[in-house]
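Pasting in a structure now, in structure tokens, and then I'll have a few things to ask.
Apart from one protein chain that is not included, each protein chain of the complex appears where it belongs.
Which chain is which? They are A, B and C, in the order written, and residues in each are numbered from 1.
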Amino acid sequence: MGERTMTTAIERTDALSSSQSLQDMLTLPWKHPTIVAGVPWKNPVGTASGTFNVEACSRFYDVAQMGAVSTKGVSIIPWEGNPTPRTAETPAGTVNSVGLQNPGLDHYLANDLPMLKRMGANVITNVAGHSDEDYIQVVERLADKPCDMLEINVSCPNVSHGGMSVGTDAKALHHLIGALRNITDKPMIVKLSPNVTDIVGIAKAAVDAGADALSLINTLVGMRINTTTGRPILANITGGVSGPCIFPIALSFVWRVRRALPDIPIIGIGGISNGDNALEYLYAGANAVEVGAAALLDPIAPLRIARELDDLLDARPELAEKLAEGRTW
Amino acid sequence: MGERTMTTAIERTDALSSSQSLQDMLTLPWKHPTIVAGVPWKNPVGTASGTFNVEACSRFYDVAQMGAVSTKGVSIIPWEGNPTPRTAETPAGTVNSVGLQNPGLDHYLANDLPMLKRMGANVITNVAGHSDEDYIQVVERLADKPCDMLEINVSCPNVSHGGMSVGTDAKALHHLIGALRNITDKPMIVKLSPNVTDIVGIAKAAVDAGADALSLINTLVGMRINTTTGRPILANITGGVSGPCIFPIALSFVWRVRRALPDIPIIGIGGISNGDNALEYLYAGANAVEVGAAALLDPIAPLRIARELDDLLDARPELAEKLAEGRTW
Amino acid sequence: MSTQFIPTQIKQRHTGPAKGSHDASDICRCHEPSEGIVVNGESYLPARRSVPIVSVRQLDQGVIELVICDRYMAEHARPAQFANLFTHDGLRLMPRPFGICEICGDEVSFIFAIVGAGTAQFAQMKAGDSIDVLGPLGKTFDLTSPDARYILVGGGLGVPPLIQAAQYLHDSGRENRTTAIFGYRKHHFADSIVGQYSDDVRSIDEEQGNVITVLDSMDAELRQISDPVVILSCGPTPMMKAVAFWASSRGIATQFNLEERMGCGYGTCVVCVVDTIHGRKKVCLEGPVFTAQELGWESER
Partner (left out) sequence: MSTQFIPTQIKQRHTGPAKGSHDASDICRCHEPSEGIVVNGESYLPARRSVPIVSVRQLDQGVIELVICDRYMAEHARPAQFANLFTHDGLRLMPRPFGICEICGDEVSFIFAIVGAGTAQFAQMKAGDSIDVLGPLGKTFDLTSPDARYILVGGGLGVPPLIQAAQYLHDSGRENRTTAIFGYRKHHFADSIVGQYSDDVRSIDEEQGNVITVLDSMDAELRQISDPVVILSCGPTPMMKAVAFWASSRGIATQFNLEERMGCGYGTCVVCVVDTIHGRKKVCLEGPVFTAQELGWESER
């Protein structure tokens, strides 16, 4: 009984229970900012790559209110992604195999990025590639563009070359990140894959090679089968699992990397659906978080979560102060 | 719209929706048996190790009705496991850090095994160890004992030596399984960890060294944090995640290993909570399945799932026939 | 006229008072403003919200009509737009998209088949329960041509957006410009509903043939019409492709309402794409309406 307390906050901030009005969510001042790799965020909550499209999301809320927004992976030329179906439901989650469909860097520079900056967003450009050369070209061309941070996606389970294969091999990753470090001064986040035996070794390789921050995790490999046909539901057979189901797994990745690397800024990602979930990441050692699948279920989920966290941090001044100074719990 | 069908069976067999009486569940003949590594199972559903204790479970149902029962990991001497709390809830799942507490081989041979055999169960003895020597001693002493199969657990995330460290290193695993192969003729299942970069490499190592079958997956490393205290809920900090949340992930492990190793018998484990889930594993290439966390939520879940699957297989004579012959989809 | 009415009661929702166990005016007050949300001069769409269910009834074996009350959706939805419905079940979080069917006051109806876990749960819901929704989503049929003759070709559970098109045309005084050709597996469950908005309902079931049979029978009739003819269609892909082929060989314009598994329904995840002559497009945001030409279906069969 010693364990019983009256203060568990899980339910208070549960998905969709928020009664805060959009008016308040968009206009109240933010109380608890953070700093990630030198870049100020007005709150510790960003959107996760692949679940945020500026045109789609800005119809529902002012995207400048987010701590940051991470764009869909951008490749040097347009990619058409995988065949459909690209999604299947999983218990408390989803598995997707988009395969990084995106209209390419030129389109991004002509449309999304200027639109985001005009709106006042803190922009993380998520970078995709099939080869080191692909990544290098994108990062080179972004060097003088007005995005605030880069997030190098070496962890997509849905592309056959590059993607996850780099993110699961410490040597290959070290080589790639070193090459990128040589050509950019932008704050560079490396986004890691959970589909590895030794996350700490991978994380160290990225940091040694010059990563300014780490974001983790990307999706876990998964699949569903249609028991009527006996065939996989996804045309690509396997995809990446995300949503609440991966929350405890993702949290432990952040915890383990934080223990091994006390100083590197970390963005925690995976299964966040309320402010209390975000708080768990901060206690695990993250400087900030990104919200993915929850935004698929409700466009304004990332903003709601940011507001819930902002309120939860009121009662945790010590943690809030550390975050404000770019340090972690 | 081409995709829409009227036959999705997911809901029909959902957890706890079964209205079959215990009477029927315990007495109806089994229609669809399987064979795993030469051992006949009366149905393709077993209990998963660590979630089945004969004394506890036999109060609720006749354990001889299961395809097989896999016992709690048995070590050569008693282990006291990890400190408490040993469990925390996760979205659609649970994370546990029992740490293989068990009363040791002598107790097992004097109590559980004779009781199981007296009841008529098809027994898989799950074997735990901190070192190769530990495993060898247990397997040696089991050589002439009446258990039907061995399941070598090299994948427990909750013990510091042995356990998962062997299961994540193909060389160490090959060495251990080779040593065990030399001292036992019993059908030997090797239970694999999902916490690896290359499951196929690990699986091949086990099979090359003489494994008769593979069971996968064991739990994924995970954790929860109490946001009131800012501390991990589990005394052991991290534990193993199981339950519906891991289902799509576990399924993809089975699929990938089946594609790489067409002939090895595979037992699919992870997040099964109804007959339709079990069927997905069979279509992914498993010969049988084991039910873990679902049994924590309802003692008779494994039996109910076996009955649901038995009925679902009626409409799939081709699959049922293959299973009956020890082949797979 | 070949309309066949099945013995379900003719719906009174459009002309009479709302059905359901609750008084509609009572149930419909607690809602979203009908004008989106304006903050600092910017206007935002309403996000996901919980709304009351007005009624749930079975139209046919395994076919359900569910009516919600949501003023915003009722005022803004246009034919071919859809809405995401959500279960209350934490194991089943993903959106279930459904075409918006009838609109009556603040009430919006959906018609769906029970095909899986989510639809089974929706079918169990009752008047007075709440349900989470997002929408209206997607683009609409192009119904701007004032003098066009619209042929609504639907198959199975593809009929809801066509019913909405019929209602829209009816309410804008063009009911005499629509013909509904609905193909059913067995029971003609939607005839009485679409019959409220179109007096030319030519439905057919599997025993009787398919929608192409009906189109063929209209061939001569259509040749005599001087107004532009537009086919709006929604149903199984093979049916829609057959319609595209039939129409293109006659120079008739077609608009198809597609379906694809969705991750978000509002354009953020790039899950729901379809191949078009302009590349892969999001069905939820750039569709769900595409022309045969865009889909490259004109010459296919």
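In the analysis below, a contact is a pair of C-beta atoms (placed from the backbone, for glycine too) under 8 Å apart; a residue touches a chain by one contact, two chains touch by 3 or more.
This one's a predicted model, so the numbers in the text were calculated from it and none came from an experiment.
*Asks:* One chain isn't displayed here. Which of the visible ones does it touch?
*Replies:* Within the full complex, the chain not displayed touches A, B, C.
*Asks:* Just name the one of C:R92, C:R174, C:H188 or C:K281 that touches the chain not displayed here.
*Replies:* Once the missing chain is taken into account, the touching residue is C:R92.
*Asks:* One chain isn't shown here. Among B:C57, B:I217 or B:A306, which residue touches it?
*Replies:* B:C57
*Asks:* Which parts of chain A are in contact with the chain that was left out?
*Replies:* 1-6, 8, 10-11, 14, 91-92, 244
*Asks:* Tell me which stretches of chain C touch the chain missing from the display.
*Replies:* Chain C touches the chain not shown through residues 89-92.
*Asks:* Even though one chain is hidden, which residues of chain B still touch it in the full complex?
*Replies:* Here the touching residues of chain B are 16, 22-23, 26-27, 50-53, 55-57, 59-62, 72, 78, 80-81, 84-89, 91-94, 96, 98, 101-102, 243-244, 293, 295-300.
In the analysis below, only the chains that are shown with their structure count from here on.
*Asks:* Nearest whole angstrom, what separates the Cα centre of chain A from the Cα centre of chain C?
*Replies:* Averaging C-alpha atoms per chain gives centres 36 Å apart.
*Asks:* Quick check: how many Å separate the C-alpha centres of chain A and chain B?
*Replies:* 33
*Asks:* Of all residues in chain B, which are in touch with two or more distinct other chains?
*Replies:* Touching at least two other chains: 3, 5, 8, 10, 91-92, 244.
*Asks:* Could you list which residues of chain C touch at least two other chains?
*Replies:* 90-91, 261
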